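Removed from the display is one protein chain of the complex; every other protein chain stays in position.
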Amino acid sequence: MIQYASIILFVIGIYGLFVSKNVIKMIVSLNIMEIGLNIFIISIGFVGGGAIAPIISSTQDLGLIFVDPLPQALVLTAIVIGVGTTALALAFAKTIYKTYNTFELDEMEESA
Amino acid sequence: MILNILIGIGIAFFGFVLQTSIAGINRKIVGRLQKRHGPRWYQEFIDIFKLLSKRSITHGWIFDFGVIMALGGIIATAMFMPLTNNFLAFENFDNFFIFVYLIAVGMLGMAMSASGSGNPWASIGVMRALTTMLAYEVPFLIVVLTIINLTGNSSLTEIMLYQQASGNNWFLIALPIGGLVGFIALMGMLGKKPFETYVAPAEIASGPMVEYGGKQLGMLFIMNEISAFIEVSLFVHLFLGGATNIFEFLIKYFVVYTLANLISSVNGRFKIDQVVKFFYKWPLIMAVTQAVIAIYFGWVI
Amino acid sequence: MASVELLILFLVGAGVIAYILTRFNTFLGSIFTIFAVMFVFVSLAGYGFGMNMDTTVNILPGISFTETYLGFYFAIIIVFVYLMVSFFHPYYLSEYKYKNSYNLLFLLSLAGILGAFYTDNFLNLFFFFELIIWTTMFLIPQGKSKEAAVSYFGFSIAGSVAMLIGIFITYNVSGTFSIYQGLAALSGTNAIFVFVLFIIAAFAKLGSFPLHIWLPIAHGNAPHPFSPVLSGALVKLGAFIGVLALIRIAPATGLFTAMDLPIGQYVVAILGSMSIVFGTLMAIKEDDAKKLLAYSSMSHGGYILVAFSILNGIAFAGGFYHILAHALASAGAFMAIAAVARATGTTKMKELGGMIHKMPITYLAYLIAIISMAGIPPMGGFISKWLIFQAVIDKGMIFVGIAVFFGSVGSFLYVFRPLAALFLGQELTEYKKVKEAPLLMLIPTFILMGLNVYTGVFPGGILKFINNIIVELGYTGIEVSTYEINGTNGILNPALIGLIFAVGSGIAFLIFIVLKKSRKVELMDTYTAANFVHDEHLLHYAVDFYAPLERLYEKQSNWMTKFYTALAEKVRELGKLGKYLFMSKNISTTVFWIVAIIIFLLWGEVL
Amino acid sequence: MNAVLLIVIPLLAAFISIVSKKIAPYLLLVVGLFNIVLLFFLENGLVFIGGFDVAMNSDLLGISLLLDTYARMALWLINGLILVIFCLNFKSYKAFSSILLLAMAGLNGLLLTNDLFNFFVFLEISGIAAYLITSANKKPVSTFRYLVIGAIGSSLFLFGVVVLYAMYGTLNMIVMIQAIQASGNYAEVILPFTLMFIGLGVEAKLLPFNAWVKGVLGHSNTLTGPMIAGVYAAAMSFVLGRFITNLFVFEGSLLIVVTVLLALGILAGDVMAFSSTKTREILLFSSIAQASIVALLFVNGVIIWAVYLIIANALSKTVMFLVINKATKDVGSDESEALRGLFVNNKLVGLTFTLVTLSVMGLPLLAGFVIKLNFLTQLAGIGQIVLIAIILVASVIEGIYFVRLIVKLWYPGESEISVKYNYSFKAVFIVIALALLVFGTYSTPLTKLDNTIDTVMEVVNNG
Partner (left out) sequence: MLSTKYTEKTKLTKDEIDRKWWEVGDYFRRNSLWLLMYCTGCCAVELPPSMTSAYDMERLGMGPMATPRQADILLVSGYLSLKTLRRLIYTYEQMSEPKYVIGLGSCPINGGIYHDSHAVINQLDQYIPVDVYVAGCMPNPESILNGFVDLMESIKNKTANSWKKYRDNNEWYKQNQKDALGEVIIHDEFHE
């Protein structure tokens, strides 16, 4: 269930990127998309009814159920990277504003 | 070989005499047609010799060289011409294309000489002559293509013999449409009146000939007579079954030339682009029709 | 023993040396180029005729050679044209912007030509073709127009690309890149595909309708000494591919029983005919002498195609002979024009006049070349046209017949135009100081004059050699003795024609010389209806020479140019559309494409 | 000696360089040289980072790096090019040395890593470095657009990776390949593969995902042009090659879509270049087409020649962008009309530019021709005549616009322009042009290497 929710979030982010022309709004959409993605990652690691710590012991207990710890680790990294990207994007947004005095991409006249 | 060459020269000379006389007779005929007395039948000879006797001018070496080349080319062409089916200078070498292309050397020489005179009318005349040539050659050659395709031989003698062998079934009769095209093309070749665009004395001061006087003009007259001889003979050999003896040839020759001349004398003159349009309309269509009928369907009368 | 490989390496080396020499002294470098080409020509002529070339490969990797009569015939003609042209270099190069590289590229392209005609491997063939294309492509912009190179390159590369696709289809079918095994292995639909592709290549190189548009642009704007190479030599590459396609592949298409000719061949013949007609009409209209000759090359390319599409020995003999005759004639004519252009600085006929009084030898060279080009005896062009006419007539090809006759008569018209407007006519004041070309440039002029006459008078030896090629291609050669050529419907004795022409001219000369000597008058002293004209330009008829004829097809004459311009414009518009679709400033566009692709993919498979 | 050093040292140097701006440029030089030298001593094989022994040996858990000949060639190219490009811009773009170190670390990681998530991390690192590099263009909007599209791309990639992880429970590429092959159910991996392909496609400039290219390369300078069009394009093509040949299984509709997209990319790239008049746009569109060709070759399993094509392209594009961007900077416009006669006073540069362009066009005597002919032959061998036709038709268009460009650059218009290239530029141009010329005429080494690379790919395939 939570997976659907995360995918919806992801799609909302995409939609935001699709429609918005504002730099800040785009960054926000990007973040929404990333959050959706992160939740999705977490969600696939969850295994219901687990009772044991996710540590591999020397004895191979194959019947034991535990929540997959790897996605959590991944998500941490992904968040960090996302934050880095966002920071960079904001830095660029600042430059853009300095140069053009607006956040609206439509109003800028940069020949590209 | 020497003998053959001498015979060839003889044929060329004969052609000159023949055509000049017949042209003179035709002048008389046309005179009578116009209720005039007309000149003497040998008037053409007098004209030519008078021109040769005059003192002429020259516009530089190409002016003379072109004339020599013109006359030389035409004489050379005439030397290949068979008179009857067994009288010719170089047996087996009377290939049709030699006549069509060797005659062009003469034309080129004359054109060159005329342009070399520096007179714009001469160049215009040459332009008209060449344009007319472009018009009449193609239908004519298509008809000849048909003939050669049927006879399987491009030698004039062989074509003559082919017609005679099939009981004098001349190609004028066997290929009636083609024969008509051939005759129209002959009119064009001779520069007879609906197609007499390139001399046009009142319009472009006799075209290529504008700067000639004296001996150069005389030589060009000789050249003109011999080339008329070649053209009419070609028609006789291709369409009228050639000739078995010289008298037959003379009669056919006279009839063809006179007919052309008579038609000419009751006609006005086309404009140059009208000539081209005309030849690329009816004669070409007729020639192609004839060729398709004769070659692909095999319908030869 | 002359080795093909060593000759090629020699040319590459010589190119580098010529580059260095030219850097220091243009004249020296060009003289060196002459000797380099001469060396190649001599070794080729010395060993090639007897098929004694060494074809082993020791150094060049991945390249293999074989020796065929066909390849040698093309090679020797082209090398000869190169040799003739190289004599012009010392006098032209100094004007060019990048004169050092001129000789280098010239020799490199010659190396490519040697390789192309001696190789037996498709990939090598392609390699050498491309080499020729790009080396020559850089020579062209040294002339007048910089854009000429682009259209030359575009069409050439399109041609070789078509050929390459054909090669790969062949490879796919036969698993080999060997030319002869590969083409032999083709059959059925594949053969037709390869045939069509090769024909496209041949048309593009030969500049035949409908791929002819580059020809006048490239020929007209190339450097003056390079135009003869383009027209006399390089377009013959197309003929070579044409031979491969029409004779070696010869796919089993349906048969026209009336003419006993496969449909594929007949279509090529018809296209060749159109090329003859278009070339002739356009040449008649053209004002630039070099462009005029370029259109004439197009028309002659049509003759070559017609000849090779009629599958019998006599037509092939005509085609091969025409290649030689046209190479000589067109080289001669272009070189004459080049000499004039060097002296006057223009090739526009309306700006020139009366050059004959300044450059009589050049004039003679041009005259003899155009007599051959127009197919008038006693020059080489007549022999080949005679053979081609024979084949056309025997097959009863009426529509092709119209074209070949039209082209043949039309060629009088267009070749005469430069003669009248450029060489003859009034002597214009601005060229009073012009002099005849220097001696070194007259050497090739004389040689070409001689050869044009020789090919027209004594074709026996050459035709015997051509018979070898025809036999090699699997057809029976024509009957030819020293003096006589036996066609299917007639015998030709060119030597006799030459002799009789001489006799006739002798008689005419006799008449001329016996009669009273003429008085020399000035060119301006001419009949003007008693008007006083003091400006020779007013008495010089050079503009719109065939105006009444041109008027008949004026509107239609630029259709093909328009078509290709429109094509280029369409490609450009397509590019703009692409930029609009994919290169938008909006991020939304990219997002849209991503989403669209995902949805498209998942539609059938997952969702 | 460990392959990890290739990543770690640049990263470390990047951090150090932030501390001391002065030594940063020299640090980059040292690190670059070190990497190149180091590559000589490293052995092929897997390198494990972290994890514990049992897991490593049995299940290939944990992060591992894979160094094979493929990666080695890529690394040499990337590090070398970065070093050269930086040397050329030593004076003008000193401040970018830490970013270049970061880019070096990221790209090396991309090429070496054997772990999908780790790959994502490196993708982001190199991506961030790329965004920073392009900020040298002083066109923040273009850069921002690049950033957004790049972020979307990497998100999609991550999405795909996660889905794969959910399906097969591993992130190790080799294990995953085996798992996918074992399961044999290709229909269900279409989604992740599509997502990953798009993610990589954004960076590798494949057609519909590359809207950023125009903004970024269209205003590039002597640093960003070669970096993005040369180094990044090469690295991404290498990576794409590895993914396509090893991991991705293109079948059914996915294969059709990918092939169509790539074919479209080739044609559209060249057509767009044909319609451009700005020199930089011509170059960038042509590089789009080239990238698509490379991907198409990988899809059809023509690996070794695709690799050569990448290398040749990277070198050629480096030279071309350097020449053009330097001229643009001096002249102030990149319209091809404005650059008329650029080579009149720079014959050597002109010669090298011409040779390099001819190589890109695939004309003989140059490496491009050998490569083109060989990959076409291989395509013909597997019967892909249609693709050959597409590539060749595109090459006609390509030929036309390049020739038009070259002719324009060689022959002056009304006004003469003067652009000065210093000796280091010239030296680089000459070396690259000579290399292309040498390998174009003497192609035996290329064909020899053919086998060795294929065997390494075998090793990868077998685990």
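Order as written gives the chain letters A, B, C and D; numbering starts at 1 within each chain.
Assume a residue touches a chain if its C-beta (ideal position, glycine included) is under 8 Å from a C-beta of that chain, and two chains touch if they have at least 3 such contacts.
Owing to the predicted nature of the structure, the values given are computational and were not obtained by experimental measurement.
Visitor: Touched by the hidden chain, which of the shown chains?
Guide: Checking the complete complex, the chain left out touches B, C.
Visitor: Can you tell me which of B:38, B:82, B:139 or B:242 touches the chain that was removed from the display?
Guide: The missing chain is touched by B:38.
Visitor: Using the definition of touch stated at the top, determine which of B:20, B:56 or B:224 touches the missing chain.
Guide: With B:20, B:56 or B:224 as choices, the missing chain is touched by B:56.
Visitor: Can you list where chain B touches the absent chain?
Guide: Within chain B, the residues touching the omitted chain are 27, 31, 34-40, 43, 46-47, 49-50, 53-57, 201-202, 205-206, 209-214, 217.
Visitor: Just checking the interface: what residues of chain C touch the absent partner chain?
Guide: Missing-chain contacts on chain C: residues 525, 527, 530-535, 538.
One rule holds for everything that comes next: only the chains that are shown with their structure count from here on.
Visitor: So what's the Cα centroid distance for chain A and chain D, whole Å?
Guide: 27
Visitor: Compute the distance, rounded to whole Å, between the mean C-alpha positions of chain A and chain B.
Guide: Centres of chain A and chain B (C-alpha means) sit 96 Å apart.
Visitor: Can you list the residues of chain A that touch 2 or more other chains?
Guide: Correct list: 14, 17, 26, 105, 112.
Visitor: For chain C, which residues are in contact with chain D within the complex?
Guide: 61-62, 97-98, 123, 126-128, 130-131, 133-134, 137-138, 141, 146-147, 149-150, 153-154, 157-158, 161, 164-165, 168-169, 171-172, 571-576, 578-579, 582-587, 589-591, 593-594, 597-598, 600-602, 604-606
Visitor: For the complex, which residues does chain C have touching chain B?
Guide: 258, 354, 356-357, 360, 363, 367, 371, 374-377, 382, 385-386, 389-390, 392-394, 396, 398-399, 401-402, 405-406, 409-410, 412-413, 416, 419-421, 424-427, 487-493, 496-497, 499-501, 503-509, 511-512, 515-516, 518-521, 523-524, 526-529, 536, 539-541, 545-546, 548-549, 551-552
Visitor: With touch defined as at the start, can you tell me which chain D residues reach chain C in the complex?
Guide: On the chain D side, the touching residues are 145, 148-149, 152, 156, 187-188, 190-191, 194-195, 198, 207-215, 252-254, 257, 261, 268, 271-276, 344, 354, 358, 363-365, 369, 373, 376-377, 379-381, 383, 385, 388-389, 392-393, 395-397, 399-400, 403-404, 407-408, 410-411, 442-444.
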